[in-house]
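Shown here: the complex without one of its protein chains, the others still in place.
For clarity, chains are labelled A, B and C in written order, and residue numbers in each chain start from 1.
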Amino acid sequence: MRDFVWFIPLLPLASSVLLMIASSRLTRRSVALLGVGSVGLAAVLTGAVALEFLSDSTPVEVTLWTWMKIDSLAPRISFYIDGLTLVMMCVITGVGFLIHLFSSEFMQDDDSYARYFAYLNMFIAAMLILVLADNLLLLYLGWEGVGVCSYLLVGFWYRDSANGRAARKAFIVTRIGDTAMLIGLLLLLTELGTLNIRTLMQVASEQWSIGDSLPTIACLLLLGGAIGKSAQFPLHTWLPDAMAGPTPVSALIHAATMVTAGVYLIARTHDLFLLSPSAMHTVAFIGIATSLMAAGTALVQSDIKRILAYSTISQIGYMFLALGVGAWTAGVFHLMTHAFFKALLFLGSGAIIHCLHHEHNIFKMGGLRTRMPITFWSFLIGSAALAALPMTAGFFSKDLILLQAYQRPDFGPWLWGAGLLGALITAIYSFRLVFIVFFGDAKTEPDREIGWQMALPLTVLCALSIIGGYFSLPLADVFPLVNAEHPPHWVEIISISVPLLGVFLAYIGFYGQRPRIDSWTKTPLVQRVGQFLRSGWRLDEVFDRIAVKPYYNLANALQNEPIDRFYEAIVRLNQAIHRHLSATQSGRMRWYITSMMVGLIATLGVAMKIAPGAI
Amino acid sequence: MNSDQLLVLSPIISLSLTALILMIQASIKRDHRIAWWISTLGLLTTLLSIYSASNFSQDVGPLLKVDAWGLWFSALLIFCALITLALSRDIFHTQADTKEEYYLLLILSTLGAVVLVQAAHTASLLLGMELMGIALYAMIAFPKSGDLPLEAAVKYLVLSACASAMLLFGFALLYGATGDLSFAGMGAKAASGYLNNPLLVLAGAAIVLAGMGFKLSLVPFHMWTPDVYQGAPTAVTTFLATLSKGAMFVAMVRLILDGQLYRYESLMNALSVVAVASMLVGNWLALRQQQIKRLIAYSSTAHFGYLLVAIIALPHLGDTQQLGRAAISFYLVAYIVTTLAALTVIANVGGEEDSDMQAFDGLFWRHPAQAITLAVAMLSFAGIPLTAGFMGKFYLITLTLNAQLWLLLGTLMIGSAIAIYYYLRVIFTMSAEPHQLNKGSPTVLGWRNPVALLLMLAVLAIGSWPQPLIDLIGRL
Amino acid sequence: MQELVVPLNHVLLVSTLLFCIGMLGLMIRRNIIFILMSLEVMLNASALAFIAAGAHWGQPDGQVMFMLILSVAAAEVAVGLGLVLQVQRRFKTLDMDDADRMRG
Partner (left out) sequence: MVMLNLLLILLAGGFLALLCERIDKSLPRIVALAVIIAALIYLITSISGLSALNALQASTPSDPSSWFMHFKTPWIPAFGIHIELALDGISLLMILLTLLLGAVAVSASWTDIQYRQGVFEANLLWTLAGVLGVFMALDLFLFFLFWEIMLIPMYFMIAIWGHENRGYAAMKFFIFTQASGLLMLVAILALVAVNREVTGVYTFSYFDLLQTKMDETTAYWLMLGFFISFVVKLPGFPFHTWLPDAHTQAPTAGSVILAGILLKTGAYGLIRFAVPLFPDASMHFAPVAMLLGIVGIIYGAIAALSQTDFKRLVAYSSVSHMGFILLGVYAWNTLALQGAIMQMIAHGFSTAALFMIAGALQERLHTRDMREMGGLWQQMPRMGAVAMFFIIAALGLPGLGNFVAEFLILLGVFQINEWMAVAGAMGLITGAVYSLILMQRSFQGQPNTHSDKLPLADFGPREMLTMSLMMIALIALGLYPQPILDVSQTALGGLLDSTALGITQ
C-alpha cells in the first residue's frame, strides 16, 4: 500500500487538472463530486497508509524518477513517509476533506465553482508533495506550489482589486522568505553535496559541529523561508490581508495547513537546527515575539476573519517557540490541534459570514447564539480550544509547549512567562469574539441556517478539537527524546488557570460590563494604543515606506528607460551635427570655393608641417 | 610605335573612331536612334578590343601605361557607360528636340576616362581629365527644361575648373622640384635624394591630391557633389558617380603608387585627415537627407573616404601589399556596381527631376523588382553580407587591421554605423504601405527593368560568390 | 641648368600669388563672367609655373604643358560662356549667389 503513496497527491492533482480542462462542461454537482471526492479518496488512502504504519512503523521511501541528473546533483522525485509526514498528511487530507465538503455548500452560488475546486485540489496536491518530499528541492516544489495556490485562492474574486492586492502581497512577501530558503538550499547543496533530507542531516552532523557558522547561516536561511510561509515576524503582514479569499480557503490554507509548512520545515530539518543553538534561539524568540504581538493585535480587531488571522499568527508563534526550545513533538502536536480548532473557527466564521450576507464586522453581529446554534456551539468549542481551556485539544498542546519552554535552561522561565501572557490575551480575544458575536442584541439577521455540507465538517472538527488532545503522535522515531522532567506543580497550575482568567476578563469586558469598557476605550490614550495595535503595529506602514514605495518610485523612474537617454543623446548629437553640416550646404558656389580653399590650406598645413622623415 | 602598342591602344582608338562616326552620322542624318546604336556598338567594340589587348601590357611612350589593371578598369568604365547609355535612351526618347550630341559627349567623356585610368604622365592625366570633364559639363546641362541642370552644370564647371587649376598648379610645383612630368620619374627623382627642396614636393603633392580630392568629393572638397548629383539628369548622375569618379580614383592610385607619394608620412597624414573627415561628414550629411540623389552623393563622399583608407594602408602592409591593391580594386568594383544599381532604380522611379524620397513610398508593393534592387543596393552600401558591399568592407577591414591603423578603423566603423540609419531609411520608406496619393506603379521604360535586375544580380553575385572576381583581381 | 635669370623660387612665388588672386576672385566675385576670368587667372598661374620649371630644368616639357593648359582653358571657357548665355536667359541675372535652389 505504501508503495503507492504517490497516488495520494496524484488524486487531487488529476482532479484539479480535469476540473480546469473540462470546467465548462461539468455540472456543479459533478464538480463538487470530483473536487470533494478526490480529496476524500486521498483522505481514505491516507488513513489506510496510517493504519498500516501503526502496525509497521518503518519509514518508507518511494522513488518515482530522477528529476534531473547533472554530475553529482541528482534530486529525485521521491516520497518519504515517516511519522511526521503521516501526521501532516492526515491533517492535510482530513481537514482538507472537511473543508472541501464545507466549501461545496459555501461556494454554491459562485460562478467559478469549478475553478475554485480546481485551485483547492491543486493546493492539496502541492501540500501533500511538500510533506512527502524526500529532498529539499521537491519540498521546495510543493512549497512554491502551495504559495501559488494560496495566491490564486486569495485573489479568487479577482474583479475586486483589493483582493488582487492582498493575493500579490501574500505571494510576494512569502516569496521573499522562499528566496532566502532557496539560497539556503544552494548553500546546503554546495557545501554538503546533497538535498536528500536524511542524507543531508547525516552529512551535516558529520561535517559540521555545533556552533559552526555555516549551519547557522543555513538554518537562518531556511528559517527565512519558514517565517515567510508561516507568517512570523517580520514577514507576517500578508496573512491578515490574505483573508480576502473565500473563508474556507482561509480555513484550509491560512490556518490549518500551508501556514504551518514553516513549522514542518524546521521540524523536518531539526538535526540541522540542533547544530546551531543561536538559530534555535532565534526561532524561539521570533516565535514568542510574534505570538505576543499578534495576540495583542487580535484583541482590537473588528473584522472576524482578521481576528482569526492574527490568532493564527500568534498560535504559529507558539509552535515556533516549541521548535526553538527543542520541543519538536510539542510543536507538531500543537500544529495538529491548531489545525483542528482553527479550521473549526474559520469554518464557523465562514458559516456566519455566509449567512449574514458577507458581513465581516463583529460589531454588526450579535445574538447569533440562538439563531445559529450549530455555529455557536462549534465556535464556542473552537474558542475554548484556542484559549487552551482545560480538556480541549489546544490545552494539551499549548500546555506541553509552555512546560517545555519553562524547562529550557537559561531564559526558559522568561519564555514561559511571555507565553503565559500570550495565552492570557488569547483567551481574552477569543472570548471577546464569542461574546460579541453570539451574545447581546442581534444586529443583522441571518437569512438561513447552514446545510449539512457545512454542518458536518463543523461537527467533526468540534469533536476533533476536543479529543485531538488525546491523540498520540507516532513521532518518537523522528525526533530526539527530550528530557521529560516534570516542572514544579505551581507552574502547571498557573498554566492552567491563566486562560480561565482570560475568559473571565473577556466576560467582564465584553459582556458583563460592556458599557463601562466601551467608555474606557473612548479615552484618547487607549484610542491611540488601539489604533496602533489595530494597524498591526504599523508594520505595513513601515514596510510601505522603506520597501514598497521606494521600489515603486524606482520602477517609475525606470518606466521610460533612462538608459535610452544615453542612446538618444548620441542620436541627438548626430542629428545636430547633421543639421549644422547641412546648413553649410548653402547652395552658394562662393562658399563652396571657400571650403575648398580652407581644405587646401589645411591639407598643405598637415602635409608640410612634419618634416618628410620617410625619405 | 609597333603593332603591340597599336593593339593595346585599340580601346582608345575604337572610342575615338566611334566619336568620329557619330560626328559623321550627325552630318548625314540626325537621328538619335542611330546615334544610340552607333554608340552602343562602339562601346561593345571597345570592350572587345580591351579583351584582345588584355594579353599585352606595356607602356606606350611616356604618356600611357597600359597594364592589366588599367584595362580592367577601362572595361569597367565602359560597362558604366553602357549602363548610362541604356538609361539615357529612354530619357531622351521622350524629348522633342534631337539629341544626338549627347551620345557624342558621352563617348568623348568615356574616352577621357579611359585615357585617365591609363595615364602615367601629367599631360595625359590633364588631357584625360579635361576631356572627361568638359564633355560632362555639357551633359549635365543637356536638358532644356528646368533650372536645376543648368545650375548644376555651372557649379560643376566652375568648381571643377578650379580643382583642375589646383591640380595643375600642384603638378607645376612637383615639376619644378623634380624636373620630370611622368609619375614614375617624379617618384624616382623625388625619392632618390635628387631634390633639395622637400617642401616643394610636399606642397605640390598636397595640392595635386587636393585637386583630385575634389573630383572624388572628399571632405572638404565635397560640397559640389549633392547639387550636381541632384541637378544633373539621373543618367548623367550615374555617369558622373561611377565613371568619372572611378577613373579619377584609379588615376590617383597610380599617382600615389608610381609617384611613390606614399613614402611621405606627412602627406599620408593629410590624407588620413581627409579620409576621417570624409567618412564622418559624408555620413552625417546623408543622415536625414530627403532627396535620394543627394543622399547617394553624400554616401559617395563617405565611400571614397573608406577607399582612401585602403590607399593610406598600402605602405603599412608589408608582405600583404597584394591584398591592398586587391582591396582597392574590389571595393571600387563593388561600389561602382552598387551605385549603378541604385541610380538605375532612381532613374526609373524618381524620373529626371524628382528624386524626393516620397516618390519611393511603398515601392515594394507597387514595383517589387525595382524596390528589391534598390534595397539590395542600399544593403550593399551599408555592407550587409551577401552583397558586394560587404565583401568590399570585408577587404577593407582586413586591410586596416593588417596595417594596424586603429584611428581609421574606428572612424570607418563609426561611419558605417551611422550609415546604416540612412540606408535603412530608404528601405523603410519603400516598405511603407502605399498611400492613396501615390501614383500607381512607376513608368518603367523598356530597358531599365532588365538593367536594374541585371545589376542587382551582379551585386548579389559579387557578394555571395566573390571567388571569380577575387581571382580576376588577383591576376591584375 | 641655372641659366634662368630669375630664380625658380621667385617665379613660383609669383605664380602662387597669381593663383591666390584667382582663387580670391572666385571667392568674392558674384558675377559669373568675373568668375570665369578668375578661373583663367588660376589656370594661367599654373601655366606660368610650368614654364618657369621647364626653363629651370632646361626642358621643353614645361612649354608643352603650357600649350595644353591654354587649349584646356579655352575649351573650358567656351563651354563656360555657353552656359553663361543660358544662365542669363533663364535666371535673368549673372549673379551666381542667386543660383542656390539646391541646398541642404
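Here is the rule we use: contacts are C-beta pairs under 8 Å (C-beta built on N, C-alpha and C of every residue); 3 or more make two chains touch, one makes a residue touch a chain.
Quantities reported herein were computed from a predicted structural model and do not represent experimental measurements.
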Open item on the list: Let's see if you follow the contact definition: name the visible chains touching the chain that is missing.
Closed with: A, B
- [ ] Touching the absent chain in the whole complex: find that residue among B:L47, B:A68 or B:I420.
- [x] B:I420
Task: Among A:Y140, A:W208 or A:Y592, the residue in touch with the chain that has been omitted - done: A:Y140
- [ ] Consider the whole complex, including the chain that is not shown, and state which of B:V60, B:L76, B:I312 or B:L379 touches that chain.
- [x] B:L379
Task: chain B residues touching the omitted chain (full complex) - done: 365, 379, 382, 384-386, 393-394, 397-398, 401-402, 409, 413, 416-417, 420-421, 424-425, 427-428, 431-433, 466-467, 470-471, 474
Open item on the list: For chain A, which positions touch the chain that isn't shown here?
Closed with: 20, 23-24, 65-71, 73, 77, 115, 137, 140-141, 143-145, 148, 151-152, 155, 158-161, 164-165, 167-168, 171-172, 175-176, 178-179, 182-183, 186-187, 189-190, 551-552, 554-556, 558-559, 561, 563-564, 566-567
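Note that in this section only the chains that are shown with their structure count from here on.
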Task: Pair exhibiting more inter-chain C-beta contacts, B-C or A-C - done: B-C
Open item on the list: Centroid from C-alpha atoms only, then distance chain B to chain C, rounded to Å. What do you get?
Closed with: 26
- [ ] Would you please write down the residue numbers of chain C that are in contact with two or more other chains?
- [x] 23, 26, 35, 96, 99, 101-104
Task: chain B, residues touching no fewer than two other chains - done: 154-155, 158, 162, 166, 226-227, 289
- [ ] Name, in rising order, each residue of chain C that touches chain B in their complex.
- [x] 8, 12, 15-16, 19, 22-23, 26, 32, 35-36, 39, 42-43, 45-47, 49-50, 52-54, 56-57, 59, 61-62, 64-65, 68-69, 72, 75-76, 79-80, 82-83, 86-87, 90-91, 96, 99, 101-104
- [ ] Could you pull out which chain A residues touch chain C in their complex?
- [x] 582, 585-590, 593-594, 597
Open item on the list: Please output the residues of chain A touching chain B within their complex, sorted ascending.
Closed with: 574-575, 577-578, 581-582, 584-585, 587, 589, 591-593, 595-596, 598-600, 602-604, 606-615
